[in-house]
Every structure is written in C-alpha cells, then in structure tokens.
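With one protein chain withheld, the remaining protein chains of the complex are depicted in position.
The letters A, B and C name the chains in turn, as written, and every chain counts its residues from 1.
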Amino acid sequence: MTPQRLNAGIAGASGYAGGELLRLLLAHPGVEVTQITSEQHAGKFAYHVHPHLRGQTTLRFIPRESLAPCDVLFLAMPHGEAQAHIDRYAALAQRIVDLSADFRLRDAARYAAAYEHEHSAPDWLPRFVYGLPELNGSLLTNAVYASGVGCNATATILALWALVKGCVIEPNQPIIVDLKVGSSEAGNTPSPSSHHPARSGVVRPFQLTGHRHEAEVRQTFAGYGDFDVRMAVTSVEMVRGVSAAVHVTLPQGLPERELWQHYRATWEGMPFIRIVHDKNGLHRHPEPRLLAGTNYADVGWEYDPVTGRTVLLCALDNLGKGAAGSAVQCMNLMCGFEETTALTFGGIYP
Amino acid sequence: MTPQRLNAGIAGASGYAGGELLRLLLAHPGVEVTQITSEQHAGKFAYHVHPHLRGQTTLRFIPRESLAPCDVLFLAMPHGEAQAHIDRYAALAQRIVDLSADFRLRDAARYAAAYEHEHSAPDWLPRFVYGLPELNGSLLTNAVYASGVGCNATATILALWALVKGCVIEPNQPIIVDLKVGSSEAGNTPSPSSHHPARSGVVRPFQLTGHRHEAEVRQTFAGYGDFDVRMAVTSVEMVRGVSAAVHVTLPQGLPERELWQHYRATWEGMPFIRIVHDKNGLHRHPEPRLLAGTNYADVGWEYDPVTGRTVLLCALDNLGKGAAGSAVQCMNLMCGFEETTALTFGGIYP
Amino acid sequence: MTPQRLNAGIAGASGYAGGELLRLLLAHPGVEVTQITSEQHAGKFAYHVHPHLRGQTTLRFIPRESLAPCDVLFLAMPHGEAQAHIDRYAALAQRIVDLSADFRLRDAARYAAAYEHEHSAPDWLPRFVYGLPELNGSLLTNAVYASGVGCNATATILALWALVKGCVIEPNQPIIVDLKVGSSEAGNTPSPSSHHPARSGVVRPFQLTGHRHEAEVRQTFAGYGDFDVRMAVTSVEMVRGVSAAVHVTLPQGLPERELWQHYRATWEGMPFIRIVHDKNGLHRHPEPRLLAGTNYADVGWEYDPVTGRTVLLCALDNLGKGAAGSAVQCMNLMCGFEETTALTFGGIYP
Partner (left out) sequence: MTPQRLNAGIAGASGYAGGELLRLLLAHPGVEVTQITSEQHAGKFAYHVHPHLRGQTTLRFIPRESLAPCDVLFLAMPHGEAQAHIDRYAALAQRIVDLSADFRLRDAARYAAAYEHEHSAPDWLPRFVYGLPELNGSLLTNAVYASGVGCNATATILALWALVKGCVIEPNQPIIVDLKVGSSEAGNTPSPSSHHPARSGVVRPFQLTGHRHEAEVRQTFAGYGDFDVRMAVTSVEMVRGVSAAVHVTLPQGLPERELWQHYRATWEGMPFIRIVHDKNGLHRHPEPRLLAGTNYADVGWEYDPVTGRTVLLCALDNLGKGAAGSAVQCMNLMCGFEETTALTFGGIYP
C-alpha cells in the first residue's frame, strides 16, 4: 500500500453495481477501497454478499452514517438517496461518482418529467458531468462530479452515436430501440418476477413504451436534433448483458465504406469500443455474452443499400460498461489515472 | 384401431417439425400414422430420434421411396424436396399438408425473388392454400392441399392481423418486427452456431434484413395495402419459441376499448388465439415459454395514446403453432374433424 | 358436465403442485374441479397465478374456510396445515389425497425424528396409504385417504425398487443417492436463493446429509432390510425435474439379462415406468428434461460386471410423477377411474 494511493469509499456496496465496483477497485493499483456501506449487511464481510470476492478482501460493510472522509466517493444507492443527501456526501469527498439516475439529466424539468417527481437538489444537476467517457472524455478529465450512466441508455447511445454524429440519421423518423436485457438489471432484491422458476427461459416484454432512459439519450443527442427515440425492453434468459437493436431508415445507396468511415472516425482511439461487423463467421455482430465482466461495448450494423433499412447494434455488460465499468473509467479520467486502469479484462469464451 | 381412422404418412419425420407432427398425430383419435420416413434413420425406431416417444409407438422409419398410398400425407422435408417431387407425392395421397416453404407463396415470381431460385413446380403454387387456419379457415375446409406456415411469419401475421384487418395501421410506415427465437428454429443438424458452448446464453442478432418470411406476410396482408414489413431475428437462450414485437405508430388518442374491440372482433371464436393484455401481474404480455408444446398463439399490445407509439406482440411455439400444430389444425379442417382435435394441450408452468 | 362427474376441491391451489394438480384435473373427464383455495390470492382468477391456464378455467380462488363438501379433496398446502385440521377436511370429503409430507410416514416416532416436531394427528397416520401407485396399487384401490409422495423419495425409490425387490442389493452398504434437482422444488415463494441472478446456472450442493425423505425410502423398503440410504441434493439449472443417481455395489459377474429380468418383472404392466437402458444413442439413460409435464418416471442403470460398481438411475418431473401426477393417479385408483386417465401426456422434445 503506497501512501499515494487514493482512498475510495463505496456507499451502497451490497448491490450488484456496488459489488462490481468493489471488484474492479480492489484490482486498481492507484486506489485503496477503505470503506463500503450497506444498511442491511452492516458488520458482515463483503464476501458474504459477493461470494466471488472471498479471499480478495477482508472489508466489512458499515452503515452509511459511519462514512469517513475519503478522496473519491462512489454512490451506488437506490435512486433518490444521492440527491436527498448530496450535500453531506460532497462534504466527505472531493470527487464523487454517482451511479444512480439522480444526476444524469442536467435539467430539473426534464428530470421531473422522466421520473415523475421533483428533484431534491436541482442546483446540483448542472455540476455533474454525464459519465459516458466516450462522449464526454474531456469534460470528465476536469470534473469532480460525474453521474453514472443508464445501462440501456448507454447501449442505445453507443449504437447510434457514430451515425448521429456523422449526421447520417435524419431525426424525422421513429428510432426504434429494441433492447434485450438480463436479470441483473432488476437488482438484487428477490421478487415474483425474478423468482427462478418464473424468470428462467423467458422472453418477457416488460417496458415497451415510456422508458425513462429515453431522456438520457435525447439529452445526449440534443446537439444533433430532437430524436424520437423509442426504447422497448424485453427480458431474456441471461444474467448480465444488454443488446440494443436500433431500427432506422438510412438514405439508400450508401456505400459500406462510408459507414465504416463514420464508425472508424468516431471510435478510433477509444479503448473500450470495438467495431464488430464481419462478413462471415459466427460472431459477426455484437453479442453481450462475450462481454460479461468487461468494460467493452461492441458496436455494429446491418444496412441494406437497396431499401435503406438498417439495424444498428450495441452489446455491453449492464453492470460493467453500463454501470461500474464506466464509473471507474470516469474516476480514472477525473483522477489522472490511465483511462484503462483496472478495466482491461476482456471477457471469457466459451 | 377403428377402420374409419384415416391413414397418415409423414415424409421427413426425423426432423423437429416432423417429430412434433408425429407426437400430435399419435394422440389424434381420427388418424393412424402408418408410415414415417427418414433417409438417415431408416430402419430405426421413432423413439431413437424422438426420445419422448419411447413407449408411445413402435413405428420405424422407412426411406421416402418406400412410401405407400395413404389418406393424408404430411411433407416435412428440407425446403426444395416437396416441389421437386410433388407429382409423386400427390399420386400417393388425396390430401397433402406440406410444412416446408415450398408452397406458401402463390406467385412464382414472388417465390423466385424470396428464395433466389426458380420454383420447380410453379403450376402447383395456386393449388395450395396457405395453412394459417385463423385467416384461411373456410378455404382450408374445402382444401386438399395446404402449405405449412413460416414460424416467424405466423408470429408477425398474428401480432398485426387485428389492426391490419381493422385498418388501424396505415401502410405508409415501416413495420419493424423484432423477433426473438429459440434454437430449434435452426433444425436438428449440429453446426458451429448450434454448438451448446457457443449457443448457450446468447443474444445473437443473425438475420436483420431481407428475411424470406416477409414475402409470406406481405402476401397475407395484400388486400389491405402493401406493408413495409421489416423482420429482424435475434437468437436467444430458449429451445422452442418465437416472440414477435412489432413496432408501429398508430393514430394518437385511440381509446383502449377501441383496440380491445378490434382484437375481440378478430379473434372471437378462434380457439387457439388468446388475447393477453393485462394491466398488472407478471404475465401481462404474451410469452413464448408458456406455449411450448401447444398450438396456442398469444397476442397483445402496448399503446401510448399521447404519442401513438405502439408495440404489438405475439408469442408462439415455432414447432407448434408455427409448424406442426397449424399443420394438424389444417388437416382437421380439411378432413372434417373438430378443429381442436389433438391440439388442446395448454402448456405447463413453471 | 355430466352429473356423474365427481366434484373435486383443491386446498392450496396457488402453489406449484396445486397448479399442476389443477391443470391435470381440468382435463380429467370424470372430475369437475369446483373449488380451489388460496389465502393470498382469494378472489383472483386461477390464471392470474397459473398463466398457462388462461382460457381453460374461470375458477377463482376462495379462502380455505369457504370450502364446501365435495367428493374428493386434494390438500396441497404447506407442510403442517393438513395435520393441524385433518378432522375438518375429512368432514368435507369422503376421499382425501394430501400432497404434503404430513401423512407419508405411518409411524409417529419416525415422523417426529424426521421432522423434528410431534405430529398433531398421529392417529391419522395409519389411515393414509403412501401414495406411490407403482408400489401400493392394490392398497390404493381400496383407500379413501392417500398421502402424496416426496419427489426426491420417489426418484430414489423407483431407481432402487427393481433390485431391492429382487434382493440383488445387499443392505449392508451405504446407498449413495446423488440427486440433481430443479428450482421448482423450492416452491413459489421468492427468496435470495431463488433470485434468478443468483440461481441461474448454478450447481449448488445444498442438502448433503440428513434429508427428510430418507425416512420415506427406508419405510418403503422396510420389508427387505434396513437400507442405509444417504440422499444428497444439488440444485442445477432446470425448473422442473429430479435426476437420481444411486451408487451401489452389486455382486460381480451378473449377466446383463439378469438385471433386465428384474426390471422387466418389476415394471411390466406399469403404465408410467419406462426402462431406459440403451447401448447407444444420445438418450440411453433417463433424463428429466424429457419428462417435464408428464407422469412418467424413467429408470435405468449402468453396471460393471468386473467390479460390481453400479449406478441406478431415475428421472421424473418433481411436480408431475413426484407430486401432482401421482396424486391424480392415486385418485384414479381410489375412485375407480382408469389408472392413466388425464395422465397420458408424454412430454415434448426438443
């Protein structure tokens, strides 16, 4: 333990995103996790809740009110907790990364519309940078407060970004986003819908209109038009993972190389975005299964030049790139670490 | 075995659709299956290939060329076989139900466009009735030749039919059909893409533009307009099942009861279509898992009256309603049996 | 509804075994289910809890105290409920089949040892016949009270029975029973262990010594010796199903045909037991997946004549043959129906 390592705390470390964060930070050479909180499991070892961390840490959960000052504080609590006590948390740490939905939108009215209640700390909204490093990298480098990202929003944004940025997608059309998601998206609290006999093997449409993450996507793309993004979510048999299929119509007759150019120009130098667009082979499109445990997002497309029919694709791990991975990446940028530190695990197969 | 039972043969009984057909027909009180063919497994007992039929039949596979005349002949061979020898098969049986794609389209040009080769028996195309009993029930009652249905086409057609028939969906928009399908759709031949370590747990986009079943759907809806149906298929972790999510825009402000009226008017009296559209509960939308082994198709929708955004849903078993179930239902109509005979199994849960 | 159909009630019809019972009885030509109870869901339609029964019944749950007299009453309540109020239930119906563990053991001391509390109605214990029709068929024909069976006990008993009955297995050895079970065994109440993200894909040893069902097995085999049956249970990724592997040592040098003789002699004429013992092919041993939804139990073995090492196998559906299926089979015998009525569904594949 070199003295120059940053002290990090995780408020809300017993949930799935908090556990992933802890796993990543335990392997981070520049950070020492010194405190983790859980109201329900206070006093227990981390591995009691996160069995994969057995032998990796002897940290025990403490209650939130016992948090001491630290260099960087991650908030991974249920939505609403962070905004309710943001002043207290800000007093504890110079840098904060909040994984909840509390500080993703900059505009209080937009927040109220999406979440159906007034924000408790609207003054804080513009102080947070939306924590998607691939789009906001330079802002994050200078930030002290970063929000997390919505996992479904991230998959949607990354699927679309190269062609939105390249102005290839005209805004005056429905942007149909059909998302297939795993069971960990619903968190770690048992319920009838998560009960294994009921959840196993399903293809269950469950959020077909009015997804809250649409606001994040539209905010992100605001400089390029007001896109009619329509996210529909279906639960499938998978624990970790999001797969976004974005159905749009592009101009007819585009050459493939032009699409390649937009993708390459957009993602060049981005260490965690891979273009997956092969002509043959089994894995020629992005697949979330390959990305479990990683901070990678794979993007790709299929385009029919005769009709203009197009499906844009993105796959990622909802707990990785869609939550804890991006949060650590933000911290790396905010704290002057190499962007990829502790995030290079590339996944396993088969 | 009463003498008045019809003699039935199944050409191509070792595949998944053929096996499902055999399972259903073995329990049919008005039919006796007297011959089943398989080139690869000729001489073996049916249960060698279909282990669930152990103890239910002592039939053995014979080669196709050994087929004897029978009352009704089911063809469940690889696409192309039926059209190549339809004259021979027609000489063997008065009534034929062909489960392949060979006789689903009425028009040879449309066939050639969809399947990229000329049809070998174009004169036969108009003699087959498209075997979807919910739409072609009266035609089938008088038919002697029925085609099978495409499983993905069936899910798409049934998801849309109530609102197409009711002229609620305007044709001048893309009809985005996002289909999630199980592994049995690809048949019973092992391949790298079906290898369990590679196929397990995937969300794998694999046919995103140019799906051949689009031709079936457009043909079916031809009387109501030329719909721009865009089917995109994703493989998910499931053996049996198709779930279709059809994304369209409806006029704003429709009252829910109007949609209910269209669905009720369309599906009333149809024994195998269930409207699943609940306000709450876990299973408020159609789910394919509930339908494994059944001839049911569940249909539903979600509609946002403020924006007109709509997702129409249909779930079914690709081997049941999407193949063998509909084929038996056709036979029931063609042969004067009660439409539901041998098809009332309602599925298991959990 | 012909007047001669028996009126049946199900007390505890919202659980998984109760739901399976309801499904089976709805298709039984000699029975009309007239009342189903659930404390939690009183007032709701059956299909609200059992979504596969949508369209099959308009029954609603009532509370237990509203039960009216009926011809046959099934009790499928949590263990302990039946014994606490057996006098009341016996006053309601002439014939009772109880699926719980309350009346499986004949001896109150044995019950107290296995379940760690005194039985509330010990006088009733000898009045119940242990409801495994393959072993107690003639007793059941004349019975008015039948207990249900333990699913793991049933798999163990059926795996062993032919060789216990044939006195091929010597009692003076440990009988190691390694059971692999699905998630529905734990019932329909969500818990951390059944939460999909935690339960998915596991191989989780959870009950390795001291399984309560051992008492059922030993009672069943009591006439042949006091067998040291050691059941160990492991949860695997499956919803329905039990697979029992019984490891024993047999005398060396037995000819295969002798084992076949014992199996054939034991199971001949038993409609729901299939001997699965093939020399080749993919499905040469019993597999629970093939049996989901059925009342079948498949039995088999592997024996090494050089060493005497032997594994006896049984697979079944814990909710079917291991619970509701056997219960209906008991009722068929008790009420004079054909033994196989409503139980002939043979399962689906793939």
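The definition used in the following text is that contacts are C-beta pairs under 8 Å (C-beta built on N, C-alpha and C of every residue); 3 or more make two chains touch, one makes a residue touch a chain.
This one's a predicted model, so the numbers in the text were calculated from it and none came from an experiment.
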- Among shown chains, those touching the left-out chain: A, B, C
- Option touching the unshown chain, where C:237, C:278 or C:339 are the choices: C:237
- Query: For the chain left off this view, which of B:201, B:293, B:322 or B:346 is in contact with it?
  - Reply: B:201
- Task: Out of C:126, C:201 or C:255, point to the residue that touches the absent chain in the complete complex.
- Result: C:201
- Item | In subunit B, positions touching the absent partner | 16, 182-184, 188-192, 194-201, 237, 239
- Those residues of subunit C that touch the unshown chain are 174, 176, 178, 180, 192-193, 197-198, 200-206, 208-210, 230, 232, 234, 236-238, 241, 243, 245, 247, 249, 282, 285-289, 302-304, 307, 309-311, 313, 315, 350
- For subunit A, residues touching the missing partner are 16, 19-20, 23, 27, 48, 50-56, 184, 188, 239-240, 274, 276, 281-283, 287, 290, 292-293, 298, 344-350
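Please note the rule applied: only the chains that are shown with their structure count from here on.
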- With chain centres set to the mean of the C-alpha atoms, which chain is at the far end from subunit C? A
- Message: Taking each chain's centre as the mean of its C-alpha atoms, which one lies nearest the mean of all protein C-alpha atoms here?
- Response: B
- Message: Quick check on subunit A against subunit B: do more than half of the interface residue numbers occur in both copies, making it same, or fewer, making it different?
- Response: same
- Rounded to the nearest Å, the gap between Cα centres of subunit A and subunit C is 46
- Please report how many Å separate the Cα centroid of subunit A from that of subunit B, as a whole number. 39
- Message: Two or more other chains touching the same residue: where does that happen in subunit A?
- Response: 192, 197-198, 200-201, 237
